[in-house]
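Of the protein chains in this complex, all but one are displayed in their positions.
Letters A and B name the chains as they come in the text, with residue numbers starting at 1 for each one.
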Amino acid sequence: MVEQLEIVLPPYKRGFHLITDEIVNRLPNLPKEGIANIFIKHTSAAITINENADSTVRTDFETFFNRLIPDSTSWFTHNTEGNDDMPAHVKASIIGQFLSIPITNYKFNLGTWQGIYLCEFRNYGGNRRITVTILS
Amino acid sequence: MVEQLEIVLPPYKRGFHLITDEIVNRLPNLPKEGIANIFIKHTSAAITINENADSTVRTDFETFFNRLIPDSTSWFTHNTEGNDDMPAHVKASIIGQFLSIPITNYKFNLGTWQGIYLCEFRNYGGNRRITVTILS
Partner (left out) sequence: MVEQLEIVLPPYKRGFHLITDEIVNRLPNLPKEGIANIFIKHTSAAITINENADSTVRTDFETFFNRLIPDSTSWFTHNTEGNDDMPAHVKASIIGQFLSIPITNYKFNLGTWQGIYLCEFRNYGGNRRITVTILS
């Protein structure tokens, strides 16, 4: 069985954001067992799984990635779309554009501390589209 | 068809560890063709695929990641769980928390040199839980 839906996220500001509930609340009834593929259709944002409790984790993520790939990087040649654009592309491929999460007993089978992060790497990224595919 | 099992790994010390056999030996009979999703339910450990032969590859991985995100990073604000904790979160999202491996002719269809690594980023990570989901 395959079920699919598209989720349009509202604009988030640049940074790492916990969106587990925003995804889960829009899902159809899940199968007893399966896999949920969560795929973001962009090249300057990403999704990952990390700690769902202390928000300072997400702040430290933003600081780390801004230091690793600064907007001020002088030798990037792809710079017509703003100095946050090429860093956003690199960050997106380091983090990745999709998750494949097990479904067990009709729910996402995440660890106690695991949450889903939207990683918004542009200053003004706007709406972001996510395709969710449930396989069972 | 969906089959699912949970594997509890024994504690590994901090570093990169080859766990292909530990996963494969616990699997049920695999289908002729399909996908195996291997998902680690933690935010300070990760799984990846890399060279299965020379153990110096795994040592160099540990050195590289410790230099990229040192425990001594002074500007991390999430530091109440120890100075190895926030670096572990960042490393976990750079490497990733799951694999989706093709199954062909009833076996994992890995390349000759590919093995599955557990990446243990905490000094004392303890047991780690992995959910394996077989889709066919």
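Convention: contacts are C-beta pairs under 8 Å (C-beta built on N, C-alpha and C of every residue); 3 or more make two chains touch, one makes a residue touch a chain.
Because the structure is predicted, anything quoted here is derived from the model rather than measured.
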Using the definition of touch stated at the top, determine which of B:Ile40, B:Ile94 or B:Ile130 touches the missing chain. B:Ile94
State which residues belonging to chain B touch the missing partner chain. 31, 33-35, 48-51, 54, 56-57, 59-61, 63-64, 68, 94-96, 99-102, 104, 109-114, 117, 135-136
In the complete complex, which positions of chain A touch the hidden chain? 2-4, 37, 39-43, 68-69, 75-78, 86, 89-90, 92-94, 96-98, 100, 129, 131, 133, 135
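In this text, only the chains that are shown with their structure count from here on.
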Whole-Å distance, chain A centre to chain B centre, using C-alpha means? 20
